[in-house]
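Below is the structure I would like to discuss, written out as structure tokens.
Note that one protein chain is taken out, while the other chains of the complex remain in position.
Moving on, here comes chain A:
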Amino acid sequence: MAHGHKSNEKVVFVGDSRVKKKPGGYDTVPPDYSAYPGKSEAFIPNFLLKEWMVGVVVLVGFLVLTIAEPAPLGYPADPTNGAFIPMPDWYFLFLYQFLKYPYVAQDYVVLGTIGIPGIAFGALLLAPFLDTGKERRFYKRPITSILMLLSLISLFYLTKQSWDHYTHELEKTNTIPEHHLREEKAREAAEKGQGEGGTQEEAAAIPIVDKNDPVTDILKARCLGCHAPDMKGNESGGIPGFNGVGDRHSKEEIVDIITNGKNNMPAQKDQLSADEIEQISTWMAKQKAPAE
């Protein structure tokens, strides 16, 4: 046996990193910076503590944001909700906006999805093989730098455009984003001492009267696209449900709303006959909360 039980020698492995390099062998010594000007220092703990100072500043900002602004949560996903304005996370907005332009959409969508983004990201991925000059300073390699700056400008521009479109769309359709609406409701409910509150189902508890009336076929064809298949409307879009509509409006008012429209609702006088409007209004006037 090479080692006795009492041996104090450490185990020596083949390829032990303490074994001195043979002259002319492969260089395993990490690079040192003695060639660079100034003071270099050890990574742990000297340098890492200084980097941690920067990290702490970021961490405090991050935690302040987290506490000040709770993570958003809307209402449960409802595939039949036709009024919802889809919105990806902010770092995809540039691509989302880009695909809205006519020359990269519909027939040319291939150019938009893989053509131009493919070239841009491909060039970024392979940047070291495209920009092979020895010069490192950005002002000494103008083409590379200008291409990057142009990409950055378009990135910021497209993101801003996309966000402006979205806020404009919200204003136009009079929509409050769901996660804001839900938060407000929860706050109101909490103030009234009703616990957390805030789901859509609770907001529309009055049952629909005469659910199977033949008039509902007309409703399905003309109305429920916006007022939702379950007739509960769309709260965040400001679209009222049919539950209890008879308590809110008289039959004459309902006839007037259907005929001439109201707020965002278009006039239906060209789409529906007077007789159909009459039938719908009669049915709607019956939608009252059950007597208690």
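Some points to look at:
Throughout what follows, a residue touches a chain if its C-beta (ideal position, glycine included) is under 8 Å from a C-beta of that chain, and two chains touch if they have at least 3 such contacts; residues count from 1.
Note that in this section contacts and distances are computed from a predicted model.
According to UniProt, the chain absent from the figure is "Menaquinol-cytochrome c reductase cytochrome b subunit", selected among "Menaquinol-cytochrome c reductase cytochrome b subunit", "Biotin-dependent carboxyltransferase family protein", "ABC transporter permease" or "Molybdopterin synthase catalytic subunit". Within the complete assembly, residues 10-11, 13, 16-18, 30-33, 35-47, 50-51, 53-55, 58-59, 62-63, 65-67, 69-79, 81, 84-92, 95-96, 99, 109-110, 112-114, 124-129, 131-138, 141, 145, 148, 152, 177-179, 186, 196 of chain A touch the chain that is not shown.
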